[in-house]
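Here the complex is missing a single protein chain, while all its other protein chains stay put.
We just call them A and B in the order they show up, numbering each chain from 1.
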Amino acid sequence: MLFTDSLFIFGLILLFLLYFLIPQKYRWMLLLAASIAFYAYSGWTNLLYIAATAVSTFFITRKIEKMAGAAKDEVSAHKSEWSRDEKKAFKERAKKKRRRWLTLLLIFNFGMLAVIKYGAFTMQNVNSIIGWFGEHGTLPVPNFLLPMGISFYLFQTMGYAIDVYREKYPCEKNFGRLALFVSFFPQLIQGPISRYDDLAKGLYAGNGFDAERVQLGVQRILWGYFKKVALADRILPAVTLLISDPEQYQGMYALLGMLYYTLQLYADFTGGIDITIGIGQVLGIPIAENFQRPFFSKNITEYWRRWHITLGTWFKDYLFYPISVAQPMLKLSKWSREKLGKNIGKYLPVYVSTIVVWFVTGLWHGAAWNFIVWGLMNAVIILISERCTPLYSRFHKKFAWSNTHAYDGFQAIRTTLMMGCLRMFDCYRDVPLTFKMFGTMFYKWNVHVFWDGSLMQLKLTAADYGVLLAGTVILFIASLLGRKGSVRKRIWDRSRVLSCCMTVTLLLIVLIFGAYGIGYDSSQFIYNQF
Amino acid sequence: MANKKVLFSGLAMVLTAGVLLAAYQRLVQPKYMSDVVEGNLIADYYNSGKDHDVLFIGDCECYENFSPVKLWEQYGISSYIRGSAQQLIWQSYYLLEDTLRYEKPKVVVFNVLSMKYGEPQNEAYNRMSIEGMKWSGAKINNIKASMTEEESALSYVFPVLRYHSRWSELTADDFRYYFGAEPNFFSGYYLRADAKAAENVPNPTPLTDYAFSDTCWDYLGKMMQLCAENHIQLVLVKAPSLYPFWYDEWDQQITDYASKYHLPYLNFLNEDKLEATGIDFETDTYDGGLHLNVYGAEKLADWFGGYLTEKFDLQDRSHEPQLQAEWNDICARYHAEVDRQLQNLEQYGNVKGEA
Partner (left out) sequence: MNKKLLAAAVCSAALLTMLCGCGADNNSSTAPASSESSAAESSAAEESAAESSEEASSEAESSEESAAEQTAETAQITFDYVLNGTTIVVGEEAAPVLEALGEAESVFEAPSCAFTGVSYYYTYGGVQVVTYPDEHDQSLNRLYEVDLVDDTAATNEGIKVGDTYDDLLAKYGTPDQETPAYAMYQTEGKAVRFFLEGENIKQIVYTIVM
């Protein structure tokens, strides 16, 4: 089911009404029922996958917590008998045992993901290798239908399991409540990837109706629909056209495709997240922000702190740091300091960890080489930027004009363009083709397309361009205003009537300027495939 | 107190949004006054006196080939053509159901060309045949039966969902006719006074399968039953349109069906009928043989009126005051329209009066 299905919208309105009418203690159960229904709509068999994750996580985290408790008790019981070293050794052994259970859980769940999402990709490549040796690579290539949201809910749940192992918080003892955490429906389509301790604050609270919260939540939902339906869906046919025929659409067309895709991805993804967070807000469930004005970033490192934030922090907490402090990495660090000198040696582990994380990040986005190359290129640019930091500092110290707002603006535009170029891997889905199309931007100098009417041949009318332009300006202004805090909140505080007017206005804008219905192809959110 | 305030604000917002959307919806709904006027046919019925002895249902072969004014002036027969562009047989059935909520004619005349369409065809034609209907069970069933895959029932309940993007295509008509269309038809008849002789009518391309679909037979049966229940005489006709092709194999199936159920079936393409009606495809068609112009339509009505009067004992009702008042108006507009179109033809070479 999509956010833009009329069934979803009706269901959501019904859910909101029921949620506030039923007694508080049943509210989380209603959410669980809604989440199951939402998921089942995509196919009953898909429920088995998410159930497997929920069940395995529930039992194993409880086991781990019990084992930790038992170990503590054991140590307490022998407090006076055991020496410090003995206690340490015992704790290490107990932790190892718990780690094995965690590893089992991770292998089971990530294994499921690996097979379903990456099985075909792996077998295709294996067949290619076999082909090298002259044989025909005819190993079977599996073809699984990807259960909706598996990349999101799986990461979210495994994060919870790792946190329980790390004894960050006690595990959830109620299976229903854990199931809700795993399957909370607004997050299933495209995240964000929440942390249990954050989400649990509101998820089970069954918060009651609050006019301000509900109004602001509804406004956020409508704002998300505006971005998604009026902007992303509107520019989609142009993006599809430009990318579908690389032979015809080169040079400036490739640039246009890149820019249009940038707008489309931003509007689509942030719009969907707005809807998700807005739903949470109405229900009194705070959900983590996933975007923070990413196109205001001055460099790539900052960009990745502002774009798809929860994915970045997940990889940082559960992949980057563990790798960085793992024994093999510490050994590598020692070895490289000895063999390659202090300078390189100090940084090698960080670089290796970074590359690994970005390799996996690329892979997370899709089971194809273009995603992996995209991830690795991000890593390379980040590492180069990192190395050049002293250079940049000197640059900024030397030239005063490099500390002005104008220069900030230049940096933001530069970063946006650079990320757009990287995103071309996502467009063309083929590594050599992407490089080729990127190259055509420089040698195929067909700038006339900007003024000879070619822009009107891209399935966009003058009216469409008008809406897109106005929409982009509105987004920009909203982002500028948003730097000081929530715009909706400020309007509410100023005047309730004005706030109500804004809600009605947003609704009208979505319905009137939305690119939906006959004549528009309703698209799924781009991140729906995850 | 706070709760009441919240409830009130909520209701106020919903109402405001509703009113504004309704107003916007009216603006963007096509007015069908300039280009595709046929879109107003279905709604036009509700402005009529709803006292008709003969009801025609069917597609453009219905509303362009029979002149109700001629039927009235010659025979005192009050008739209405509840036709629309590419009206499908189930749409005809549900329109009949709808009409029966208002009146009970003595005769229903159905043009059988739509037997060739067993499945929903085209969203635009669906809109024109359905949107003008007033809400009823018949309209709901009509929507369900007619929707193509890309359509949604919700967009029929709230047409703003279908037409919302027309803000960039608004014309002067959308404002001029905001509060309603002006009558463009004459008891459901679409008038053309120009002539274009039928020539080079192509050879019909044979089909691999001449069988009508089960859906169509079902609805024909339902139509027959509905008429029988209401003591209405159903008459099947094939209007004298040279295209789309009406194959002999199709004609035979209808003939057999009519014979089986004792229904009159008149194929006006047959030589004897053409001779009897006097239709001349040199002068009596405005588009090369696809549809008759007003002269052809009057000839056909002339003959058909006599047939109906004789066969079904229809009375001359031209002396009834209420009908008189209604039909005087229709006839006056009709003749004025003929004059206007002829004038335009002379001045501009087209009936619309476009330079």
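Observations on the model:
Operating definition for what follows: contacts are C-beta pairs under 8 Å (C-beta built on N, C-alpha and C of every residue); 3 or more make two chains touch, one makes a residue touch a chain.
Bear in mind the structure is a predicted one, so any value in this text is a computation, not a measurement.
Contact with the chain not shown here comes from a single listed residue; of A:Ile36, A:Val55, A:Leu146 or A:Leu259, that residue is A:Leu146. In the complete complex, the hidden chain is touched by one of A:Ser6, A:Gln24 or A:Asn125, namely A:Asn125. Of the listed positions A:Asn207, A:Thr276, A:Asn370 or A:Thr415, the one in contact with the omitted chain in the full complex is A:Asn370. For chain B, the residues in touch with the chain missing from this view are 36, 38-39, 59-60, 85-86, 124-125, 128, 199-203, 205-206, 208, 243-244, 287-288, 290.
Assume only the chains that are shown with their structure count from here on.
Separation between the centroids of chain A and chain B, computed from CA atoms only, is 55 Å.
Per the touch definition, chain A reaches chain B in the complex via residues 6, 209, 211, 461-463, 466, 496, 500, 503-504, 507-508, 511-520.
Chain B meets chain A in the complex at residues 2, 6, 9, 12-13, 16-17, 20-21, 24, 123, 150-152, 154-155, 160-162, 164-165, 167-168.
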